[in-house]
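With one protein chain withheld, the remaining protein chains of the complex are depicted in position.
Labels run A, B and C following the written order; every chain starts at residue 1.
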């Protein structure tokens, strides 16, 4: 996949011991979900203390005095910017003081009626200090809390106002909540650590403590965790879910389990199905590392064609390095990826990547293989053609950017210079994920959106939104 | 492999255009060989200009005005510290001014008679500004140059004094040389770029320019490159070579070709041979990523047992992150490596790693797999037991640190908690490398050193060193 | 004066050209008023853009893309923390979006009813994101703006709610306002630059552009500036003012003119009056540099005793420098200040400082002079004894910290080891300032507060606060 399209990541913890350093540890396990900024909020016994900054978790904390905090409940966040401009101002958790105390909120997702809701509240006299939908969510929760001081009710009422994708962890004074939108777009799970509970975007954050993944938070569910207990407040309405298929295909770590399905297994199954849907007479199957590895392995298993690691990735290439007079020769793909000639030379090769957005990288990879002596180069993609924007937290905003909206598969095949090109089918993808099609969000593949988006088609032709 | 035991890397270039930014690009391709410091020396038409600093290539250059340099010949270096303490003082290239001009030197290796030679020259009245063997080499070359102003002769004379491992690139005013010690311990190759020649520790530095690997510098050879020509000054004596087996097993990038052998192919062959030497009745074969990947693939091919990527590596875990009150729970291996439970659970598993030095990491990996439900865990190692120190540039200095000097294979197997443990045999390793045993340095495996080392056994029981 | 007790500084500009870099230049001229953080807000033609960060103006801007902004109106702020904890979160200008647009606010002062007002608004359902009184002010202005969209009315209504000290610059979309509280505690003036108008805490910020100081903003006045015009909205009520005497004595730069009085002249007059109130038979008069220089010069003029610069200040001593095992020998006063022995030796000396808070520095200075051979050391202070806390923006919060609440002048004289000690009298200070006593805030000297402060005495025994 060409560029980073990460989501954000959230953590919540309530233990019988201090959670401060453990939240940081958990955040580092989900660092792949966002590297722009990071933060943590802990209730230190008398009040909520928040520390946040730009950069990786380890850098963001350096500037703070977080080490000194001692508290047994808190939340954390890693951010990839989706809805607001890059700046420390938009780092999370966002902290809101109200008359009953302090709310800190960490949010993964995107509120689709943000502009409309913000305008509505601006018109009633509200003011905002940031451009982040998290401030809006926090303030709506605050509004309801002020009315009833019942956090679960306040969250529920807020869920009745906001639309879109949101997995939240929330610290309200000394109480910790996890919230997932009624469609379950973004993941959120809960685990047991021996001395307390953890909420996390991905189960790998539980593994680091040798803890146990208990279950996913259900779509529409609100949970409260303490050191001893998970109190569930399930949704009273019954939507079909709309789990983002990209979490399994690209975002999540392969060792995470998302909504009951091991990510690695889904990717391998994608590869196996792709092998049957889109076979090829080749000598070897190779991944585009690291993201296409499990898909390629599945293809190899499904096709019984030898698997090879024929591309080498340069782990140091990500660092920016710009000389003012940089020559034209520089080729950032070449700096990152290099074929193993002895493996490739004289062979008919099939490479597997997780997805195509713009297709620019593949052009270069195919050329590299031919230059290294490959007789044929076939390309298989573990995700159907992306043709529609995402409004639920993935940074794909405009139809113009997608190669598949402009060209047919055959044309794309010619453009990238491959001998053949095959995408997994939508039914194939659904089968690999192993859930009913209606429980998965495939909007970016089929233009049918699980929620009402102005100008877009609803997947059921009718709105299911109920009053909460 | 437990810790970083990298070597250094060197580059030399002579092109019809400016080489400054290209040397940096080439250095970034061999960044895996050293991350402590980096530097470059370019002849700008009238004099040699050197810029160097600590950190990665991209950081080391930021502090300098190197962008402004324009020159068509130069050298570069990335450093992993082997013989001198960490400091900018020891960054290379080292620059020495003599009456005939300026020498800049980049060195990969270790001079075994450094202390003895340094003492000898100190006693004749020399003085030194650093603790680096590169200063010693430079000054001996300088001494000979002053006598005859013939760089090839001066280098040859120096080679008659220094012992040990050295692959050098050298800029003498506007001339560029490549030098490899008579045993060829460390790699050095030459490539054609279309507009000039490049010397590089690894062929991947040629690939970035879509250049052609021409050949390796021969043991004992001195070459001079210009934009049009490679002038060779081969060794007049005939030693058996002593290529470091670790370059293929661990140091080099899999996509490099070292002394005629593709590193990836050697590693796969190691795995295949290991499969026949040390078979196991298991359900699946898994690498310890990233270093054991090719070996594991070879084992899978050789054994016809399914290959799986059952460990996930956290790419963000390398960053230091220390909270003062860091809890005992923190486990750096767990932060870096996590098993995929669905793949592992209920299975008999064989993992392949490149080598064992201390064995501490493997204890944790085996335990992780058992915790994740593995029925059996078998371990295979792509390198025979390391039992002796290296004096040729690998950071393994004392017999005490090696688990294999203290315990038998069975004992190690029990210590790491595996169901079985198998190392590749020395003959197996030699066969995988595909060269005569006498052309490979196996001293760390068999205690027989290619050169005279005080207190150690020479591999031929007799010294072959001739006067040069 | 022992420690830094700086206030903050504000700027507002409206010119026919771009003001971005000019606001930064102006901020650098008032950098002495705050070094913790700095920021700027500019209206770029379509919206308000804010950049802010920690550190000096020159550092705070580095991290931003402020260079690219182009706009002809904006405001700026330098911060010394008085009411909230140190963090980028509290950097100003604070930006608040409402339905009619964006308000950016820069504030110098302290709201005395902040806690009470915040609680009141929290209880009505408001929420806050920071602990800064500037957020409160902004939101109250926002509240009123939403009701009437008349910024002057909104500011006036806000002034009816908040109490204490505030000099504000305010950007409301493309309009710039300056506001001064009804007592005029903190300075604020307006100047003409040839191509527009500037609002500034101190007139030195006008000088840098070779502009003309027009006048001070009157207590209780609201002004709006454009490139062509100053629109004044004077206060309708008539309080006596309460200009902070410390602005003339210590905070402001000597080359600033505050409320019609050149700071340098006030300080010299203090010295002259001190010479007549508290004469001494000495050989020479010396300042404690840099803050006591003008006072000492005045004493010299008044007493006709020779002026000497007998203390040398180390300009590099401010930088922190802590070795873990720092020896007891280290003496930070000695690092900063050193007497000139030849000048001091054998002499009867009188030193003049601007004020005493804790007195710790003076103990060391007196000892230094005696060690350097001074026969007598007399101390004169350009400010009467500080005995009461400041609630109006000076960082002196508790009576415990003042030496003058615990000891008589004679006792203090003995404590600091001086041969005599004289403070200027309150009437003397008032005379030096050259304004009616009732127009100056002397609360920290006489316990009589210009505004109602719970637990403190009002200076007129009765409240004058009217409804606005």
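By our rule, a residue touches a chain if its C-beta (ideal position, glycine included) is under 8 Å from a C-beta of that chain, and two chains touch if they have at least 3 such contacts.
Bear in mind the structure is a predicted one, so any value in this text is a computation, not a measurement.
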Of the chains on display, those the missing one touches are B, C
Given C:8, C:29 or C:369, the correct residue touching the omitted chain is C:29
Looking at C:208, C:227, C:363 or C:409, which makes contact with the chain not pictured?
-> C:208
Out of B:11, B:57, B:94 or B:244, only one touches the absent chain, namely B:94
Which residues does chain B use to touch the chain missing from this display?
-> 88, 94-99, 103, 119, 122-123, 125-131, 135, 138-139, 142-143, 146-147
Absent-chain interface as seen on chain C, which is shown = 17, 20-22, 24-25, 28-29, 31-32, 35, 56-59, 61, 67, 204, 207-210, 253-255, 257, 262, 264-265, 293-294, 297, 301, 306-309, 312, 314-317, 319-321, 323-327, 329-331, 334-335, 338-343, 371
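Everything below uses one rule, namely that only the chains that are shown with their structure count from here on.
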Please categorise the chain-chain contact pattern as a line, ring, star, complete graph or other.
-> line
Expressed in ° and rounded to a multiple of 5, what is the rotation angle of the C-alpha superposition of chain A on chain C?
-> 180
How many Å are there between the centre of chain A and the centre of chain B, using C-alpha atoms for each centre?
-> 38
Give, as an integer number of Å, the spacing between the C-alpha centres of chain C and chain A.
-> 49
For chain C, write out the residues touching at least two other chains, lowest number first.
-> none
